[in-house]
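Missing here is one protein chain; the remaining ones are kept as they sit in the complex.
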Amino acid sequence: MSVLPADLSLPRAVAVVTPYTVPTALMDALQIVILVLVAAGATMVVLTRVPVRQVIALSAYGLLLALLFLAFQAPDVTLSQITVGAVVLPVLLLLTLSKVRKKEK
Amino acid sequence: MQYLPFVVVAWILAVGLYGIVTSRHLVHQIICLIVVQSSTYVLLLGVGYVTGAVAPYFYDVPVHTAAVDSVVQALALTDVVVEAAVTALLLAFAVQADKRFGTLDPHELVKLRG
Partner (left out) sequence: MTPGLRRGLFLAGLAGFLAFYLWGLTGLPGFGHYPGPYGFIINSIAVGQTKATGVVSAVNFEYRGFDTVGEEFILFAAATGIATVLRHLRADEDETDSDGAAVLGEGASDTVRLAALLFTGPTVLLGWYLASHAQTSPSGGFQGGVVLATAFVLVYLGGDLVTFRRISPNDLVDSAGAVGAGGFAAVGLTALALGLPYLDNFLPLGAKPGAVSSSGTIALISFFVGIEVAAAFVLITSEFVRQTLAASARSGA
């Protein structure tokens, strides 16, 4: 650890009180609930076999993931996940499905 | 709680891979691939989490507040956007496959030659 500057102080996992802190037990409970919901959501997405319904399930799963990233204190990744996983990917998937289906008709 | 996020990562990975292996529709396979990719985001963010810490943005909190790891967040951030574009490329190939071979069933596509 000799690469650190001399005047550096590294607080290690100390719960400093800021305007944004919640009690640790509450954060733990929130994270456990959202993790279980994410696992259930992934199972639901895979077990839906009809592609159009699966796209709707994917959009809901994307929003659940965004909530999980927010509970993990990562607002940047939440922004990316909301826009990409709940908007852009379902639009592209539905456009592909409409192109494929029109061929069948 | 010590290992729950990592167990959830293994579960999502297993479920997604099962969906890819037993799929009968190319677009269903691509959506299961999206699920597998999402497990890596959860793993990255789970590794970097510090109990009781805030997000690493110091605009209105003092600079030496305990914050979660910012390097894995940078990795996950670019990950999400870039893999969406790669998934779109896979969808373009699926459209091409449908036009060329007339079917989107992976089990049928294996049997075709040229």
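Letters are used for the chains, namely A and B, taken in the order the chains are written, and counting of residues starts over at 1 for each.
As a convention for this text, a residue touches a chain if its C-beta (ideal position, glycine included) is under 8 Å from a C-beta of that chain, and two chains touch if they have at least 3 such contacts.
Here the structure is a predicted model, which is why all the values come from computation and not from measurement.
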- Message: Touching the absent chain: which residues on subunit B qualify?
- Response: 1-7, 10, 14, 17-18, 21-22, 46-51, 55-59, 63-64, 67-74, 77-78, 80-82, 85-86, 88-89, 91-93, 95-96, 99, 107
- Absent-chain interface residues of subunit A come out as 1, 3-5, 8-10, 12-13, 75-76, 78-80, 83-84, 87-88, 91-92, 95-96, 98-99, 102-103, 105
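In this section, only the chains that are shown with their structure count from here on.
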- The distance between the C-alpha centres of subunit A and subunit B, rounded to whole Å, is 10
- If you look only at subunit B, which of its residues touch subunit A in the complex? 1, 4-5, 8, 11-12, 15-16, 18-19, 24-25, 27-28, 30-32, 34-35, 38-39, 41-42, 45-46, 49-55, 57, 60-61, 64-68, 73, 76-77, 80-81, 84, 87-88, 91, 94-95, 98-99, 104
- Message: Please output the residues of subunit A touching subunit B within their complex, sorted ascending.
- Response: 9, 11-16, 18-21, 24, 27-28, 31-32, 35-36, 38-39, 42-43, 45-47, 49, 51, 54-55, 58, 61, 65, 68-69, 72-77, 80-81, 84-85, 88-89, 92-93, 96-97, 99-100, 103
